[in-house]
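Handing you this structure, nothing more for now.
Left out: one protein chain. Kept in place: all the others.
Letters A, B, C, D, E, F and G mark the chains in the order given here, with residues in each chain numbered from 1 onward.
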Amino acid sequence: MDDPLVIAGESFSSRLIMGTGGASSLDALERALVASGAEIATVALRRIDPDAPGSVLEVLDRVGCKLLPNTAGCFTAKDAVLTARAARDAFETDWIKLEVIGDEDTLLPDTAELLKAAEELVDDGFVVLAYTNDDPIAAMRLQDAGCAAVMPLGSPIGSGMGIRNPYNLAIIRERCSVPVVLDAGIGTASDAVLAMELGCDAVLLASAVTRAHDPAAMAEAMKRAVEAGRLARHAGRIPRRLYAEASTPFEGLPEL
Amino acid sequence: MDDPLVIAGESFSSRLIMGTGGASSLDALERALVASGAEIATVALRRIDPDAPGSVLEVLDRVGCKLLPNTAGCFTAKDAVLTARAARDAFETDWIKLEVIGDEDTLLPDTAELLKAAEELVDDGFVVLAYTNDDPIAAMRLQDAGCAAVMPLGSPIGSGMGIRNPYNLAIIRERCSVPVVLDAGIGTASDAVLAMELGCDAVLLASAVTRAHDPAAMAEAMKRAVEAGRLARHAGRIPRRLYAEASTPFEGLPEL
Amino acid sequence: MDDPLVIAGESFSSRLIMGTGGASSLDALERALVASGAEIATVALRRIDPDAPGSVLEVLDRVGCKLLPNTAGCFTAKDAVLTARAARDAFETDWIKLEVIGDEDTLLPDTAELLKAAEELVDDGFVVLAYTNDDPIAAMRLQDAGCAAVMPLGSPIGSGMGIRNPYNLAIIRERCSVPVVLDAGIGTASDAVLAMELGCDAVLLASAVTRAHDPAAMAEAMKRAVEAGRLARHAGRIPRRLYAEASTPFEGLPEL
Amino acid sequence: MDDPLVIAGESFSSRLIMGTGGASSLDALERALVASGAEIATVALRRIDPDAPGSVLEVLDRVGCKLLPNTAGCFTAKDAVLTARAARDAFETDWIKLEVIGDEDTLLPDTAELLKAAEELVDDGFVVLAYTNDDPIAAMRLQDAGCAAVMPLGSPIGSGMGIRNPYNLAIIRERCSVPVVLDAGIGTASDAVLAMELGCDAVLLASAVTRAHDPAAMAEAMKRAVEAGRLARHAGRIPRRLYAEASTPFEGLPEL
Amino acid sequence: MTRLWINGSAVELDDDAHVSDIVGRFTVSPRGTAVAVNGEVVPRSRWSDVSVKDGDRVEVLGAIGGG
Amino acid sequence: MTRLWINGSAVELDDDAHVSDIVGRFTVSPRGTAVAVNGEVVPRSRWSDVSVKDGDRVEVLGAIGGG
Amino acid sequence: MTRLWINGSAVELDDDAHVSDIVGRFTVSPRGTAVAVNGEVVPRSRWSDVSVKDGDRVEVLGAIGGG
Partner (left out) sequence: MTRLWINGSAVELDDDAHVSDIVGRFTVSPRGTAVAVNGEVVPRSRWSDVSVKDGDRVEVLGAIGGG
């Protein structure tokens, strides 16, 4: 099935986007990235540490992932915009995963600041993939602001709580025409499948893989999960019923 | 990863067992079976219809599935035992998916009759895979009776309700040492992943695939779902938290 | 609203039945019983302890509760029948809460033994209220055996897990004409309301009250919860919708 | 138990706030209000209809409810502020239930506009009770803006979907010190209990009562539900366990 | 004659009509009633003082059940 | 003539009919086929040996998709 | 002397002891009390009539909170 993910005119065959935080080593990260089959991976900017052994960039180049810089850690539109500009210069890409958080404990987005930053970055030519909460109104406003993708959370970053409110995601799916990427909260493979079954175009996750006991195995699980969910969405599931519906017919039952 | 499913000493590389009821045609069934990668498929016995076009048996032989005859439609231990014996003669296999149902509307097992039939068939040399409800006590009694596998339901046959009580399945997994096969109730791929994440050794499903809008696509989804769930179970998921856990470190955050 | 609970021809205005295990003192138990408004309370038989201070029987007599002896701790039909007979002699009542458990860790019923015991006790003139799992088939068999009430669990005794499978309870409600009493698993007030909304005729609980931080307050909460759930069931709830339905009309909206 | 709800220095003994939309008649509304025991009820402003039979105001005066005017139907901060000022003049109260919605189909709040309106109205001396979504960041910003209460939704207005994301409500409860009122989405009594168990200070609902088959019965159910939930929250529930915890001791079990 | 809009409908009033005159056409009870003229609330205390003029958009609002 | 029931229908057969004759009316393939006479399975190996008699209830079963 | 088991403990009683004597050692109130001897319930009405003998297993049961 030729069924590419298309964001801002670029096509990808994998619908799993990998975050790169939380890995125990660059080596573990590389093995997980390879197993995941991801074609896009996030990267962050921090004060450079001249003593850091190796570089996440070399890993990502080796694996062949497109870079998706983020603005993690920014609490205001101003900081996020500046970080995005630094990232554009550092990574030579207009793509930005825009994060503007409202609180250090929940890492939940501040959607008012997020919207401001999105508007400014879109004006400045960025391809904005906006990490947002699961509020359909916020998602619609971000789309209207010109974001290339909206990336609602399932639950707080790193919480592993999965998709707390599938109804909101279903509404976002119905209301948005840009790609919807489930970003944050995935804990295990069934969460990723559910995201895709709800109609998300892709899944972005980090901790669920990088902090699993066996990151490469979980990465492979996630790869298949995303594929399974995409296929299942399009295969058209059976309806739910309270009572049974026989799979073996009663007709022709012998009188033994 | 070499991680075979072993039932009664026989090894299988696929952990998806296909039911064959509900398909719109033998052709549709065959395509779904191929896409599923299943190595075991169920088959039922009914009064022979000389005018039936083609035979499910030819399909299963062509696909190369091991036959797992069932006793669907039996309401008593006596009927189920007799049906099992007829199936052994017809299909030249000691394997039997034992079903004894208590009610035509729910198709839920009558566990008291089921246990009686299981005891008699085990005595008679059958390899009994018992379709049961999600009651841990019933599962333990069936294991004690010598069943080769216990096959608890997630929800009623054909209901598509998924796994209504994951806690009971978790208890069954902890309490049983024979293979646990989730049988009945699967509606979509995420249900199958969840079953495997809960520790089931395999998943048996029919309607979810055969009655999907696109059975072959759903079969492929289920194949990957079962693999994803198995991998995820063994990869060791991250814990659930109410609050966030940053995947991008705050350390080194610049003062912009 | 005159809406009595009727079991075996006897009427009760309260639909909350109290278990009496788990209390920190007889005094705490008495205050909780009074606050609960319960008219029926369970009692167990154990080897008499001549040094025990006070007696649960005096408490129950003072509060004015009808006694419902149980057969807790019995693993076989034989033991349960004998215990029931001893209870009839000790408490001068034909009523028995019949428990036959299959396992010490889950305290889940062994429904095959339970059914045997129920048949024998009904024959012997007992009014049998059978503690069972949430299997609709088992509930129907117990009703057919002449039980005066079926008492399915929500989740294991003392687990506080609430109602793990509301679908099974809904099916039991539709399939049984005898009173259905939710017995076991209640953790907090919302669980009790849900039980009643699902159509249960009454709720039996112990640990949720006796082991709460403030048993009397929780008892009062449960009293109101059971009333609320009963009222809500009969008031006819609004349907669930994915989208909104305005409660304030848009008509007449000014142009400000 | 003396446990008043205090908003902006005013005390109320009832923790159920009634919306007044959706009733089939003023008479039905009055009976429901009386049964609910509510001391606060919402009211809206629309173009006056000189032919309207009777007035909701007379009903509310008769029942003795404090008026809580709303700004339902406003899509911008500007409209909401103007509506609030009109309401203050019409109803001689500074209290306002502030609604600024983002979309006619979901009636979900536009939190950016909401925050703007809240800031302006607080400056203007209003006692602002802000209807918001379940986003903890938005709730915190509204509190910081000086709102007297934050009123997160459980699910969309009139949807009857209950509390879709109890985790967000738990976080809002932990993060906000102003009263938290669950507003919107309640479908039946168990939803209201759950809201209170999660720590909400009160529940505001309309359709669940006014559109129930028997509004007065549902109103009484809600009254008890809110009381039950409040009591249960403070009574301190037992923990949840996967396995059982005997309520009848095994000690002293006879050898029969 | 003054031609203006009341609750979205074109209406003609005598010259020198005041807000209070308009309210009087709808209701006798000031409680529960609010008036906005051209997007500004006219407080009840000023209804008798404020006159309306050609082209004014007047909204006369009353209480309904809602929320 | 032998009058018996095959799969619930009344049938007349020549005297001395055997189970194998009945199976032959339905299918040429023994695989996937089972026979019960009066509630007892007749193994395939004995189809040629076992004759049927008046009033017998014969069930001839074949494979269908199910389960 | 009669040697028997009461509630799992070995006890010696005078010859010709009756169930009622045993119950009397534990409680004065018959209500809430039940007795089983060798796995059979002895109804309260017969406590004074039934004597115990060597090796009997007697269970004297009382009410506790439970369930």
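Throughout what follows, a contact is a pair of C-beta atoms (placed from the backbone, for glycine too) under 8 Å apart; a residue touches a chain by one contact, two chains touch by 3 or more.
Everything quoted here is computed from the prediction, not taken from an experiment.
Set against the missing chain, the residues A:I7, A:A38, A:V63 or A:A87 yield one that touches it, A:A87.
Only one of A:L5, A:A38, A:A72 or A:A219 touches the absent chain when the whole complex is considered: A:A72.
Set against the missing chain, the residues A:R15, A:K97, A:K116 or A:R141 yield one that touches it, A:K97.
Within the set A:V63, A:I163 or A:A206, the residue that contacts the chain not displayed is A:A206. Chain A residues in contact with the hidden partner, per the touch definition given at the top, are 19-23, 26, 29, 42-50, 52, 55-57, 68, 70, 72, 82, 85-87, 89-92, 97, 99, 206, 210. Listed by residue number, the positions of chain B touching the unshown chain are 247-249, 252, 254-256.
By definition in this document, only the chains that are shown with their structure count from here on.
Contact with chain A and chain B alike is made by C, D, F. Hopping across touching chains, the smallest step count from chain D to chain G is 1. Rounded to whole angstrom, the centroid-to-centroid distance between chain C and chain F, based on C-alpha atoms, equals 54 Å. Counting partners per residue, chain B has 19, 21-22, 44-47, 49, 70, 72, 82, 86, 106, 108, 161, 167, 171, 206, 242-243 as the residues that reach two or more other chains.
In chain G, the residues that reach two or more other chains under the touch definition are 7-8, 36, 39, 59, 61, 64-67.
Contacting chain pairs in the structure are A-B, A-C, A-D, A-F, B-C, B-D, B-F, C-D, C-E, C-G, D-E, D-G.
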